[in-house]
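Of the protein chains in this complex, one is absent; all others appear in place.
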Amino acid sequence: MASLVIAEHDNASLKGATLNTVTAAVKCGGDVHVLVAGSNCGAAAAAAAQIAGVSKVLVADAPHFADALAENVAAQVVSMAAAYSHILAPATANGKNILPRVAALLDCQQISEIIAVEAPDTFVRPIYAGNALATVQSSDAKKIITVRTTGFDGAAATGGSAAVETVAAQGDAGISAFIGREVAKSERPELAGAKIIVSGGRGMGSGENFKILEPLADKLGAAMGASRAAVDAGFVPNDWQVGQTGKIVAPTLYIAVGISGAIQHLAGMKDSKTIVAINKDPEAPIFSVADYGIVGDLFTLVPELIAELG
Amino acid sequence: MSYVAPVKDMKFVIKELAGLNTLNQLPGCEDATEDTVDAILEENAKFCGDVLAPLNWSGDVEHSVRHADGSVTTPKGFKEAFKQFGEGGWQGLHHPVDFGGQGLPKLVATTGIEMINSANLSFALCPLLSDGAIEAILLTGTEQQRATYLPNMVSAKWTGTMNLTEPQAGSDLSLVRSRAVPQPDASYRISGQKIFITWGEHDMAENLVHLVLARTPTAPAGVKGISLFICPKFLVNPDGSLGKRNDVFCASIEHKLGIKASPTAVLVFGDGKGEVGVGADGTAGAVGYLVGEENRGLEYMFIMMNAARFAVGMQGVAVAERAYQKAVSFARDRVQGRAVEGSAAAVTIIHHPDVRRMLMTMRALTEAARATGYIAAAASDAAHHHPDAAVRADNQAFYEYLVPIVKGFSTEMSLEVASLGVQVHGGMGFIEETGAAQYYRDARILTIYEGTTAIQANDLVGRKTARDGGKTAKAIIAQVRSTEAELAASNHADLKVICDQLGRASKALEDAVEFVAGSAKSDIRAVYAGSVPYLMLAGVVIGGWNMARAALVAQAKIAAGTEAEKRDPFYAAKIKTARFYADHILTRAGGLRASIVGGAEGVLALSEEQF
Partner (left out) sequence: MKVLVPVKRVVDYNVKVRVKADQTGVETANVKMSMNPFDEIAVEEAMRLKEAGIATEVIAVSCGVAACGETLRTALAIGADRAILVETDADLQPLAVAKLLAAVCKKEGPGLVILGKQAIDDDANQTGQMLAALMGWPQATFASKVTIADGKAQVTREVDGGLETIKINLPAIVTTDLRLNEPRYVTLPNIMKAKKKPMENHKPADLGVDVAPRLKTLKVTEPPKRSAGIKVPDIKTLVDKLKNEAKVI
């Protein structure tokens, strides 16, 4: 049997999450087909055909697929489901919206956010916010799966040459309508809740020098923070403060620049997933919690980092 | 610096030691079913932990601030939090349904007192003082006074204060000089200066209801000439709306060692300010209304005082709990030094034996004082609600014996615990930003206000022990002995040790009671020289008794409880904490006994010149 991957796309282009999902599908065994359900989505379908490991791209092109309304896309997937043993979507907002609807219509218990495929019917998924990993085996005839993209490397975006076929588009369910979209503002995210944080400490030397962190934060879509020492020194306002008496944060990536790592600061950020420390003092306590430390002058290292990020 | 209310221990003490399920069989206590109490604890814990606890540190940094016009603003977030507190109905826990409260037992209210004070001691003082004022108006006010003030006080739209102290009248209130001159309309004009008025002026409530001690012109000198008056910040119109601004203003607020967010006001009555002019007879002063009868003010004030003393004791438990939580969380995180037995790398300090000793001391003292406080509260409930007069009387005597101990022992132990909390943090503990120091500073007032430890000890020695010849104390010792018998019947190694130490400690307490009751007349100075050690001894033993009772319950759960109970680490930890208390705290009893029975000589021998 084959796997069907629901492509993540905006009609004009394919989203990277599709590539990771293809990798997961390949691990389930069998052929991998990709469904591009959209409106005027030829370009996205063409991109999908290039993915290494994909043998067929199915295109359902209709106006009511333009904005990926769950009611319409789910009905489309269900209409095609008979041919597949596995149906996968990336665990994006979109995939998580659509796929459980598909699963229920097929009377299957979905397996959410897998991070590994142990066997075609056995998968690993995090539970309790990642504090435990469950290995689960599905007894359903079809495996309906969302894929946590960080769990799988992306398949090569080029090198494949899948056939592109048009499939009959199911009708508009007519019970939901798309009104509009508001793309997140380009301003930096809030400190609390930011996925990436760039923080400066007393080592920044002055408020003026914090400017060199701005392009780094912009590049990473990061919020900016500071240690209490930098706040007390008047470099930056108080609401930037990360630490015991400031904000407690736990981003995916925390970059501490010129922060020595006083206990109170560590208390505010030690639960970050990955911590990077840039400091000229190799003995600075921040290095004891950093996953990646780099010793040197921040005024040369930060511009280098910005350049390297491209 | 978060606070998570120890709901599990609270539930355990309420149910297993304080007898919730016996209490809620009494008339008037039926609403306090176990599931309701559980829900109250859980929801109150959320509010205290999420809303009040985060304002504790910022309140300490910001302080309350007095402005030139006499107004006082509270730290950021306090006003909104107090509004939420009022809307949540939390002021009304214990107060009568008739005035908008829930009429729940004092036992349930006590958990609330503990939580709110752990979360934010400065904040909690405001409702604590309101509680006292509500109680006084409830018991001694007229029908009309109750209707005018209580609904708004119970809903925390208005707050209450206690105005006792004057510059020359601190612990000795016979020296009160504030004047109250009767007016033809039956009101009074009050003038004078009051100091140390907790939450005496602030911006969290629409009106403040000051309860003021003052003398009428015809009053006899001394304590028998003091009357109690209601003196609202804004007069209340007949329709309940707020009227004229009364002539009571905040002249300054104190700069204090701790509880800095709580404004401690100097209040001036009758300074010719406000909108009330002078009385019909031309007397200047704030408008006040007599509560109860003239010259019985001090008696009434003791109504507030007794409730407040108990509550201050719970403040001790509360700040100790917070200090303990903070120390544990630091000790778990802080990596420093290798293990004494050897380790590949540095270890978290909670691994070090002496850090363990400090944390266990903090934990054991806090749990014991909590238990003592809660069983006292339950006794007060039984004293009010039990149908049998004899049972009521026994419980009242038991409660009254415990109040000075709850107040004196819990607050003294809170200083020890908060100090150990600083010590666990090492150098960082001395740094304010760490937060451990605030608990130490905040705790420091607890052994002083609402009657110093010595005043509590005098009460315990005089009214509570010597007066009945040690009868109540001996009845408690008899209860301790029956717990010892239960312990002795067990083969459990920890319970045996506890039994041993409790036996020695209860004997020490018995000796001390004999000495106090026996020598009160013959050698009064010697008895009072040992009064604080006697209070501490009683606190140590009664705390140990309750820890022993807790250990017995825990052992029974492990031996014959449900599957979940058998595996619950809470019970195993309870037994070990009781064991620690036996070895490290109950053993203090012998030393205290020696100080009481034979220590007066050294206390009193030197002449005044020799100091």
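For clarity, chains are labelled A and B in written order, and residue numbers in each chain start from 1.
In the analysis below, contacts are C-beta pairs under 8 Å (C-beta built on N, C-alpha and C of every residue); 3 or more make two chains touch, one makes a residue touch a chain.
Quick caveat: nothing in here was measured; it's all calculated off a predicted structure.
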{"item": "Options A:S39, A:S55, A:S79 or A:Q109, residue touching the unrepresented chain", "value": "A:Q109"}
{"item": "Hidden partner chain, touching residue among A:N40, A:S206, A:N238 or A:S288", "value": "A:S288"}
{"item": "For chain A, residues in touch with the removed chain", "value": "67, 69-71, 74, 92-94, 96-105, 107-113, 122, 126-140, 150, 173, 175-184, 196, 220, 252-253, 273-276, 282, 287-295, 301, 304-305, 308-309"}
{"item": "Where the missing chain touches chain B, by residue", "value": "4, 7-8, 31, 33, 35-36, 38-40, 42-44, 46-47, 50-51, 84, 87-90, 92-93, 102, 563-564, 567-570"}
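Please note the rule applied: only the chains that are shown with their structure count from here on.
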{"item": "Residues on chain A engaged by chain B in the complex (per definition of touch)", "value": "228, 244-245, 263-264, 267, 270, 288"}
{"item": "Residue ranges of chain B touching chain A (in the complex, touch as defined)", "value": "1, 57, 333-335, 428, 433-435"}
